[in-house]
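Structure incoming, see below.
Every protein chain except one is present and positioned as in the full complex.
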Amino acid sequence: MDSMTLIAVASIITAGLTTGIGCLGPALGEGRAVAQALTALAQQPDASMTITRTLFVGVAMIESTAIYCFVLSMILLFANPFWTHAVGQAAGQ
Amino acid sequence: MDSMTLIAVASIITAGLTTGIGCLGPALGEGRAVAQALTALAQQPDASMTITRTLFVGVAMIESTAIYCFVLSMILLFANPFWTHAVGQAAGQ
Amino acid sequence: MDSMTLIAVASIITAGLTTGIGCLGPALGEGRAVAQALTALAQQPDASMTITRTLFVGVAMIESTAIYCFVLSMILLFANPFWTHAVGQAAGQ
Amino acid sequence: MDSMTLIAVASIITAGLTTGIGCLGPALGEGRAVAQALTALAQQPDASMTITRTLFVGVAMIESTAIYCFVLSMILLFANPFWTHAVGQAAGQ
Amino acid sequence: MDSMTLIAVASIITAGLTTGIGCLGPALGEGRAVAQALTALAQQPDASMTITRTLFVGVAMIESTAIYCFVLSMILLFANPFWTHAVGQAAGQ
Amino acid sequence: MDSMTLIAVASIITAGLTTGIGCLGPALGEGRAVAQALTALAQQPDASMTITRTLFVGVAMIESTAIYCFVLSMILLFANPFWTHAVGQAAGQ
Amino acid sequence: MDSMTLIAVASIITAGLTTGIGCLGPALGEGRAVAQALTALAQQPDASMTITRTLFVGVAMIESTAIYCFVLSMILLFANPFWTHAVGQAAGQ
Amino acid sequence: MDSMTLIAVASIITAGLTTGIGCLGPALGEGRAVAQALTALAQQPDASMTITRTLFVGVAMIESTAIYCFVLSMILLFANPFWTHAVGQAAGQ
Amino acid sequence: MDSMTLIAVASIITAGLTTGIGCLGPALGEGRAVAQALTALAQQPDASMTITRTLFVGVAMIESTAIYCFVLSMILLFANPFWTHAVGQAAGQ
Amino acid sequence: MDSMTLIAVASIITAGLTTGIGCLGPALGEGRAVAQALTALAQQPDASMTITRTLFVGVAMIESTAIYCFVLSMILLFANPFWTHAVGQAAGQ
Amino acid sequence: MDSMTLIAVASIITAGLTTGIGCLGPALGEGRAVAQALTALAQQPDASMTITRTLFVGVAMIESTAIYCFVLSMILLFANPFWTHAVGQAAGQ
Amino acid sequence: MDSMTLIAVASIITAGLTTGIGCLGPALGEGRAVAQALTALAQQPDASMTITRTLFVGVAMIESTAIYCFVLSMILLFANPFWTHAVGQAAGQ
Amino acid sequence: MDSMTLIAVASIITAGLTTGIGCLGPALGEGRAVAQALTALAQQPDASMTITRTLFVGVAMIESTAIYCFVLSMILLFANPFWTHAVGQAAGQ
Partner (left out) sequence: MDSMTLIAVASIITAGLTTGIGCLGPALGEGRAVAQALTALAQQPDASMTITRTLFVGVAMIESTAIYCFVLSMILLFANPFWTHAVGQAAGQ
């Protein structure tokens, strides 16, 4: 059962680090975008429609990189092809 | 029981680091957004409705990346598929 | 008792590092928000109500990421599912 | 089965780190672009068509680097040539 | 007595690092807040009541993250559940 | 089969890291270029033709460095000369 | 006497690092606060009472985080519960 | 075959890292040059000929450092003198 | 004499690093404070009494963190409780 | 053949890292010089002759440091004195 | 003589690193103070007496942290209590 | 031949790293000097003689530090006293 | 002769690193001071006497920290007390 444990441990550690590291960038990027949006709103309140819309589209694209990381972590935990293969082999043994 | 211990140790360390690292980004990003919101409020008090609303939506999206990390840590501690598998095997042995 | 010791050591180290690292971000973020709030107050004393309210809501949200880390550390120290399992097994042995 | 485990573990760790690290840059870059777009919108609301179009083309090109990383991770998990070779050899053994 | 020594060593090192690292953020954050408060006071001496009050509430919240770290260190040194368990077992042996 | 496994593992890890690290720079550089383009557009809307054209040529050159990295990763995964040699030797053995 | 040596070594190293690292933040934070206080004094000499008072209260709070670290180091050196326990056991042996 | 494997592994890892690291600098440098070119264009549209020409010559020189790295990686993969020597020796053995 | 050597080596290394690292912060902080004091003096020569007094009090507080580190190093070298204990035991043996 | 392999591996890794690291500086330095040249051109189009000439001389000097690194890598790969010596000895053996 | 060698090696390395690292901060801090003093002199030549005096007192205090490190290194090299003890024991043996 | 191999490997790695790291500083420093020269030229075209002369003298002094590193690498590769000694001893053996 | 070799190796490495690291700070600090002196001279040519004098005194104090490091390295190489002791013991043996 040694080989399965190794795969499990690697999956657990990788899943955590991927989401942990991968959320730094989006959080900082979104923070910057939101902060600048507020400055823009204060400077030009009349353009609030355009600013808000552009902000949300932009933040959604930044969020997408965080979601890539989260999806990858979920795949590693719940749909890991290497784990499936190892479990299948252990069952068929 | 060696293999289970390894999975447990990896889960504990990863759960902690994921939340620990993953909270740096959101905290800094939110700090920036809130700080800029206050500057905007001081500059344009009349637009406080729009500014506050945009701030809360934006902060909520930033917070979401922190929540991804926290959810992942909770999954690793309380609904870890690899641990469940190992416990099942140990029971059926 | 080797396996239990390992789990205990990993829990202790992780609990400390999670809180230690996880408090850097909120402290810096809150420091920025508070600093900017004071600038805003000096610039627009009449809007002190709105500024103070927004500040406290914002700081509370930033504080929440520090609390995620603290809660996780407490779970690792006092409600660790892996430790409970190990103690249960050692008792039932 | 040792050699297959090694390849699996390397693929898992690399897949995670590639996406985790590779999303930092795009997220920060997009955050900067979106933030500046909002400033530009506040400064020149009449040019909102040109600004928004340029923003989306630019963000799409930045996003492409994040997608390179994600694609590579997917290849490593689901279409890994070294794994295929190893599985084929193990089957033909 | 090996297992107890390990727990003791891990507790000592973690207690120190948690407080050591965890005090960086609050000290820097408070330094920023206090510095900005003084600028604000120089700019708007009439609002000194509001500024001072907001400063103290804000600094108190930042200090709270330092206190989380200090409390955790104290728990690890004087109310460590894993140490208590190990001492209990050694006594009952 | 030891030597082939080593080459495979090294190729997998290197392919991932090359793309992961190599995408940081282009993403940040493009983010900066796009951000400045938007400022330029807001400042001088009449020159939008020249600005947009220069932007796209420039971004294409920056993107080229990301493509070098991606191409290298693809070569390492699908046209690795050392792997081909090792497979050939293993077949001819 | 092996276990006691380990505890002693860990205590010595941790005591030093905790104070060493933990003094970076307060020193930088206080430097910033004092520097800004001097700017404020030069800008608004009439408010020197309020500025000086706020400075000293703020610096005292920042100093408190340095004192947490120093206290912890003193506890580790002169009132270490794990060392006391080990000495007690060695005496009672 | 041990010595050849070592050379192959070293070549693979070095080829990847050289291109990965070596593309950071050019990408950032070109990003800066392109960004400043756009500002210059917006500021002085009449000088667009000189600016664009200088930009392309400059970017070409920056790109050259990226190409040094890529060329070196290609040499290591496809014209590695040490590998050639090792293959020659293995053949002549 | 092995255990005493270990304690001595740990004390030497820790004493050096504590002072070495712990002097970075105060030196930088004091440099900032002094630099700003000179700017303030140039801006408002009439307030030189208040500025100089505040500077010296502030620098004294920053210096205090450097002194904590130096005192700790001296304790580790000349009044180390663990070393005293070890010497006492070696003498009484 | 062990000693030759070691020299070969060291030469390969060093050649790559030297060029990889050594290209960071020139790329960033040239990026800065080119960017500033464009600003200068926009500010003073009449001095474009002097500016362009100075730029090219300056960039050539910066490029020279990149060329030092590339030359060193080429020497290590194709005219390595230690490798020549080792091959000579192996031939004369 | 093994234990004495270890103490000697640790003392040598620590003495060097303490002074090496500990001189970074004071050098940077003094550089900042001197630089600002020159700006202040240029801005307010009439106050050159006060500025110069404050500069020298301030630089002397910053220098003191460098001297702490140098003194510690000298103690470790020429008045090391642990070395004295070891030499004494070796002599009395 | 073991000892000669070690010296050769150390010389190769050191030669590469010395030039690789040692070229970072000069490249960045020259980039800064050249960039500022262009700004100065644009600002004061009449002083172009003095500016260009000062620039070239300054850049030559900065380049000298890169040449120190390159010379050292050449000494290590082609006039290494330790290698000469080892070859001499091996010949005279 | 093992113990002497260890002391020699430690002295060599420490001597180099102490000077290498310890020269970073003074070089940067002096660069800053000299740069600011030139700005001050350009701004207030009449005060060139005071500025130049203050600059040289200041630079001399910064240089002193570099000289501490160089002196320490010379002591380690040519007047190392531990080496003297070891040579003495080897001679008297």
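Order as written gives the chain letters A, B, C, D, E, F, G, H, I, J, K, L and M; numbering starts at 1 within each chain.
Throughout what follows, a residue touches a chain if its C-beta (ideal position, glycine included) is under 8 Å from a C-beta of that chain, and two chains touch if they have at least 3 such contacts.
Worth saying up front: this structure is predicted, and the values here are computed from it rather than measured.
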{"item": "Subunit M residues that touch the omitted chain in the full complex", "value": "1-2, 4-5, 8-9, 11-13, 15-17, 19-21, 23-39, 41-43, 45, 48, 52, 55-56, 59, 63, 66, 69-70, 73, 77-78, 83, 87"}
{"item": "In subunit L, positions touching the absent partner", "value": "3, 6-7, 10-11, 13-15, 17-22, 24-26, 28-33, 35-37, 39-41, 43-44, 46-47, 50-51, 54-55, 57-59, 61-62, 64-66, 68-69, 72-73, 75-76, 80-82, 85-86, 89"}
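Convention: only the chains that are shown with their structure count from here on.
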{"item": "Any chain in contact with subunit F as well as subunit M", "value": "none"}
{"item": "Rounded Å distance between subunit A and subunit F, as computed from the means of their C-alpha atoms", "value": "21"}
{"item": "Overlap residues in subunit D, where contacts from two or more other chains coincide", "value": "11, 13, 15, 17, 19-21, 24-26, 28-33, 35-37, 39, 41, 43, 55, 59, 66, 73"}
{"item": "Chain-level touch network, classified as line, ring, star, complete or other", "value": "line"}
{"item": "Every chain pair in contact, whichever chains are involved", "value": "A-B, A-D, B-C, C-E, D-F, E-G, F-H, G-I, H-J, I-K, J-L, K-M"}
